[in-house]
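Partial complex: the chains shown occupy the same locations as in the complete assembly.
As written, the chains take the letters A and B, and residue 1 is the first residue of each chain.
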């Protein structure tokens, strides 16, 4: 029964807010202090899929800062609420266990913004091939020590700066060639992590806007090693709303003249994004969705992210949508979103691990296209309409429920 | 070529704001002053359907107030903008032509609220069978005078008060029996209009929250006379947003604790709705959608409509959505919608006439379920998710595009 499988979850950026909330959340679930609200996999439609139970997840990960999960959780609770004293008390043993599974991270080519929160990592100094090997050893060691049935790697590290992939990254051969040649100026940490994960046969989830496994060469790695992957940049707030709302304007043939989005946030991610090169990469994903969702695009759009320390993890976003309708009437919609970013993201991490382990178990490889609804810039999927992306996931669940009931047919249908 | 068909549009409440904007809008289209922005049927997906051109529509209708379309349009422009002097100048001849096609309306059992805007109609005093006959004569006379290829009836009259249908309205036989027996206390005007339309073989669109053709007996009339119908209560603003946004909360398993909607508007509809029995009927439709869209419903919801004269036709709605996510975090989304109600509704009237005429021409009868995306409380459709309703309409278009290309196959496929 998959419910009893021991699934390892290896978090890159393991002491960040999202990681902390994910681990503390699993402990709170175990203790019966919270329910699975916010987890997509808890919806009726997915309950009959044979997914691994989050209560049995074992956590570990890489972290570039000198940090400790118990302290992170306490600080988070003090600044943002949500992690209440009851939850903190219940989660303490689990957070300590996970802290014991931390390994030092990598910060190579992450960008200036990261320097605001983390020092240069020792591992950065190794030649590239050794870096990848050392990361793989961390995974293997964790896997064997905890006798894990599978291990899923999730990138939750702060957004790297804007990155232009060299032409050679389009093919696995040349990609590996540059890596072997230690062309260190070309490889950001997220790409090295993804390489190590997939070469280790671990499913990989790129929760961030960093390049990670987005390159064609890395997709090829995924296929070669039989470990599925997915990304990029989970949508949890303002962009989620955009992809839910823009289709309404399109379906009613209302012409969006301007869509201005202004995001305020005050957590560590916000601090890193306050650095221009990091912000640029992030904004690109947030803004691009509109071009695809609005017929003829949007005449004018802009996204801003501003660092407002007092808000902590409570992302507050104002969007102003100016549109015209019949008879040239000019109207507007505006909304304000006020959400705890990490509490929105953490359950999706658990969902993605469950889906990734399930796909891996079923022999899937390459991009998990059915998970597009989780991402701002889903790999290999053109559709940005959140509702149609949701239908894609429901179709997948529908298909796999059927297959589960008829294992033979399921086998036959597999490539 | 259907593009050249002369389609008559018979508007009940013919001098209201929506009617006025629809007629003036068609004239502005003819004059090239505006484009089809706001018309769903102008989207790429529907362009290849063989729909009648709105520029060839011929307008007439019933109106209970002593009113004139030119004056209405001028007043609308003064109060709300949108109908600019250029549009008014271009629309004047068309508005005058339509004014010549007006016939006195019916106000029987419409409720106290209507008394704020219209006197008791003379026709109310006739026995019920004579009322229906006189309405049918109006339609027949209009049809023949203008040599129309088809005639679609659209109910745009102010919302009637809350109505509880007697048991006998479940069956056509007993319904017609009560009508013949002149049980006048049981029949609101909208039901009599719908009866007259369908018995005349005219497709009928119930754009309002009034009962109209919503009764099983009237649906039977539609089937018997081969004229399709659809309703109820077009969604143009706050409810449209609700049905576009609530599925997002459901798909992410976020728990909506409270959804408060506060609508402000200042037009004639607002004045009628300021009367409690009218408001009740309207609010029911606006609130019900949430029950269906949120898993386990919404813990607490409320809709208010307040009359604010200075806003005129510019509906301004504030919705506050309180929800909880993972770890019990309580978050909120709020939005403000500021839209010209009639400029949002008018193009949908034109869309519905086009779809109704098309369906009639293809021999459809009974409820046009594929038009659910236009309505707050669609007849015979459980689905309230706007995006899935949109898919239903796209599927219909897809199917009929194919059929149009292979007319023989299309014939064969018809029941």
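Here is the rule we go by: a contact is a pair of C-beta atoms (placed from the backbone, for glycine too) under 8 Å apart; a residue touches a chain by one contact, two chains touch by 3 or more.
Please read these numbers as outputs of a predicted model, since none were measured by experiment.
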| item | value |
| --- | --- |
| Given 2 placed chains, full-complex copy number | 4 |
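We adopt the following convention: only the chains that are shown with their structure count from here on.
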| item | value |
| --- | --- |
| Chain A and chain B, separation of their C-alpha mean positions in angstrom | 44 |
| Complex interface listing, chain A residues touching chain B | 21, 24-25, 28, 34, 36-40, 42-44, 81-84, 87, 240-241, 244-245, 247-248, 250-255, 295, 324-329, 331-340, 343-344, 346-347, 373, 385-388, 390-391 |
